[in-house]
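For this view, one protein chain was removed and the others were kept in their places.
The block that comes next holds chain A.
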Amino acid sequence: MSLRIKRMLCAVLLLLAALTTTGCWNRIELNEVAITSATGVDWDGENWIVSYQVLIPAAISSVTGGSGGGGPKSPIIVYSTKGKTIRDAIMHSYSESPRKLFFAHNRVVVIGEKAMQRGVNELIDVYFRNSSTRETVSVLATPGTARRVLEQFMQLQAISGAGMKEIILSEMKNTSILPNIPVYQLAMEVIGDAKSAVVPEIFVSGTEDTSSLESFGSTSIPSKLKLGRLAVLKDDKMIGWMNRKESLGASYLRDSVQQSYVVVPCEDDKGKKGYNTIHVLKSSTKVIPKLQNGQLVFTADVDVTGTLMESNCAQDLYKPGVIQSLEQGGQKQVSNLLQEAWAKGQEMKADVFGAAEKTHRKYPKQWKEWSKNWDEVFKEAALEPKVKFRMARMGLSNKSFQYLMDKEGK
């Protein structure tokens, strides 16, 4: 074989190799996949019902102000499938959807109350077993069905799945009442020493649904998707709810407060009552287990820094004692939040504050005994809040407007 033919053969072989060694055995075009922005999971007593909020890319531009004739079209479509297992239900989607479901852009998974009560183990297994799903997806609980939540449109955000994720992240950052719980964190808490976890609630606030774009023809919409309480899980099953106050207390105890607000009652010299609103800029909590006379107790050392945002009490902030009373008020409010959350946790026998992990770390030998009956040990353990509240800033005014009004009146 001449050198020239050899070279040509080599070139052809290399070209063939370039075609075959890409590793892409099959190809899926973008117009063959159904991009899922939110997933809902419900339980009807016998089967899992999985709902999908699927994007309609062509319709998104018409909603967000792009060109397109025939008026706005829904940017999302919601449909559900049923099955004995979650993956079985997803498999049935092939019977009714022209496109293959694509979960890589899924932002939230909403779980209906009945499904939460049945348990989240299966869902966690699905997320960790399959590479197409992501463990960073935020988990939300809803008192009704997850499908109804997925069907709602949202103001300012065309894709409500992405909007729900943005709401929870914004809530966590600005008020810290509810935490953002990704799937992996839910798994960590469910399988942790206390076997207790929390999931934020999302619900439809209002009587009618906002599932039609016609609702956006007026300045107010009949209903909204809203974050509410905190679902509490024990051994992967939901056992109850914590109200928003208890939930904020739990956030302090879990050391997950980024920014928040405290409303402190106040009273001026004449006995007139009002409120001061303090913006919590920074907070850190250390829950420390201690043994007192053989009894396990916990100390919550909370360090809060705040700034005054609003005051309707007549007060001169230059006066000695005013700031101290503000700080004492903040201290009392935060202490109450901690106590209420702790009591609720004890009532539900659900240690969602990470107390078990801390006890395990500090008392590894005793933990072996306590871990057998942690719920009872936790139920008996008292909490001693030690709150250090520091008013770092007073805003741009050093006297309240009410103070000036009263002074003018004199």
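One rule holds for everything that comes next: a residue touches a chain if its C-beta (ideal position, glycine included) is under 8 Å from a C-beta of that chain, and two chains touch if they have at least 3 such contacts; residues count from 1.
Going forward, contacts and distances are computed from a predicted model.
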From the options "Protein glxC", "Chemotaxis protein CheA", "Spore germination protein KB" or "Transport permease protein", the chain left out of the display has the UniProt protein name "Spore germination protein KB"
The listed residue (A:Gly83, A:Gly119, A:Gly192 or A:Pro222) that touches the chain absent from the view is A:Gly192
Filtering A:Lys226, A:Lys319 or A:Arg361 for touch with the omitted chain leaves A:Arg361
Out of A:Glu135, A:Glu214, A:Asp235 or A:Asp269, only one touches the absent chain, namely A:Glu135
Chain A positions in touch with the non-displayed chain are 17, 20-21, 23-26, 104, 128, 131, 134-136, 182, 184, 187-188, 191-192, 357, 360-362, 364
